[in-house]
Each structure stands twice: as C-alpha cells, then as structure tokens.
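Note that one protein chain of the assembly has been removed; the remaining protein chains are unaltered in position.
So, chain A:
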C-alpha cells in the first residue's frame, strides 16, 4: 500500500470518526440495547435458566457482545448511505485520491466505534458480576475474533449502504443479525432445544463464535470450534467484500 493510500485513508477515517463522536446518541443507542438485554437475562430470566454455570453473567457476555456489534454496524450502512446521497461521495470520486480510501474510511470507523461499545459493555458487565481469568493472549484472541466478526458484518453493511434506496434499507438488514444470538448457545444451552431448532442453532455461526469466546474468557481449551468460528467470519468477510465491490463498481464508473 502506498503512502498516498494510507494518508487518504487516514483523512477519511478522521472524518468518519468525527461523525461518530459528534453523534454520541448513536453510541448510546448502540450500547443501551445490549446492556438492557444483559440486565434482562441476568436479573429476570437468569434465575430460571439452567445453563450449568454458577456465573450466568459470564455465560451471556459473548452473546451480548455479538448483539452489540450486529446492531452497531447498521450505523455503518447508514453513514455510507448518507454519503452516497449527499453528493460528497461524488466529490471524493472526482478528486485525485485513492478510491479505496473512501470505503476503507467507513470500514475502519466501524471497527473503532464497535470496539468502543464493546469496551463500554464489558465495563458494565464487570459491575454486574462478569469475571474472567483470561490472560493477555486470551484477550488478544478475543479481540481478534471480535474484530474479524466486526469486519465481516461491516462489509455486509457496506453492501446495504451502497445498494439501498432508502435509509430504512440501509439499516434494516441488521435486524435478523441481531436475532441470530437468540437461536444459538448465547443464552441457553442448545441441548434443551427441539431437534430442528437445535440443528439450526448448532450449525449457525453465532454458536461457534460464542463458544470460542466463552472458552477464552474461562481459560478453557477452545478445541477445533475456534476454527469453525474463524472460518465463518472469514467466509462471510470474503463473500461480503466481493459482493460489496461488485455493487460499488456498478454504482461508480
């Protein structure tokens, strides 16, 4: 990558980060819903859920983080859509700058803003009794998985932001993603589910990612499950990226 591309991407990242920090309400919106779910599951349903654990906050933390990221990326689609509508995209594209910088500015902003909400939620989780024995390497692995997950969903959001014809279209794609953790091992063990639901739950990406994160937080062996989790993230990332670039090239001459 040339210095030119890096410099352009840095400017785009700076711009888009300002959009995030100047609308703190979006950060609050993005963190409040997962925190509400965390309270609900911990203090309302938690007592009745037999998860085979003595710390249910630990059990639900990975799923809560995935919900936070799934809702956070809808703002990425929203910001990209606004740029497409406002004409500033055309201005950038008529300038002698690296065109990839325009998209990567949004992608990196998505990673940074989701990282902020993840940190906020973990801090709230600590207040609610979340405890982990994870060491530095475990934390790095957790961060790596979450960043890869964010990147893969961000490129899905880029497709929506590029292709949408309304604000709703640019954000609504995230709703089903937010629900995936509920049909997974995120809140209850899959063993109690009816066969068909259980088959879905055990073979969709969220379960493998949740299990890997839970193992890392608990310093348990991650087993081969972590490769399934990484495979899902990398697969979604590659497909979404390829598709987003196709839409991009169709929209931009």
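FYI, a contact is a pair of C-beta atoms (placed from the backbone, for glycine too) under 8 Å apart; a residue touches a chain by one contact, two chains touch by 3 or more; residues count from 1.
The criterion applied here is as follows: contacts and distances are computed from a predicted model.
Peer 1: The complex lacks one chain in this depiction; which UniProt name from "Multifunctional fusion protein", "ABC transporter domain-containing protein", "Putative FMN-dependent luciferase-like monooxygenase" or "Glycosyl transferase family 8" does that chain carry?
Peer 2: "Glycosyl transferase family 8"
Peer 1: Among A:50, A:94, A:133 or A:165, which one is in touch with the chain left out?
Peer 2: Reading the full complex, the residue touching the unseen chain is A:94.
Peer 1: For the chain not shown, which residue from A:36, A:119, A:143 or A:252 touches it across the whole complex?
Peer 2: Final answer for the missing-chain contact: A:252.
Peer 1: Where does chain A touch the missing chain, residue by residue?
Peer 2: 4, 7-8, 11, 14-15, 18-19, 22-23, 86-88, 90-97, 252-253
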